[in-house]
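Taking it in order: structure first as structure tokens, then the write-up.
A protein chain is absent from this complex, but the other protein chains hold their places.
Right after this comes chain A.
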């Protein structure tokens, strides 16, 4: 599932559940049946699960476009300098370890 698919899945889940809850409550209240409300809502939860939980194809319409590996090699990360500076600073800030 891509990024936009995840956003879509979350929004779909919230909207569908809320809509089913409103319909279930209204129907239950009007028909005077608590059981009806619970039944409609249960059906709604099952449907929402089927729609939003599995990784359907329509959640994967915007795949990420990664850079080509050859492009990344032209711009190497500046790693060495950062890690060398950090290490001694970390040791001096924790003198208790040396004492024990």
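Simple rule for what comes next: a residue touches a chain if its C-beta (ideal position, glycine included) is under 8 Å from a C-beta of that chain, and two chains touch if they have at least 3 such contacts; residues count from 1.
Here is the rule we use: contacts and distances are computed from a predicted model.
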In UniProt, the chain not displayed here, chosen among "DNA replication complex GINS protein PSF1", "Large ribosomal subunit protein mL46", "Translation initiation factor eIF2B subunit beta" or "Signal peptidase complex subunit 3", goes by "Signal peptidase complex subunit 3"
What does the interface between chain A and the hidden chain look like in terms of residue numbers?
1, 6-7, 9-10, 13-14, 17-18, 21, 24-25, 28-29, 32-34, 37, 41, 45, 48-49, 52-55
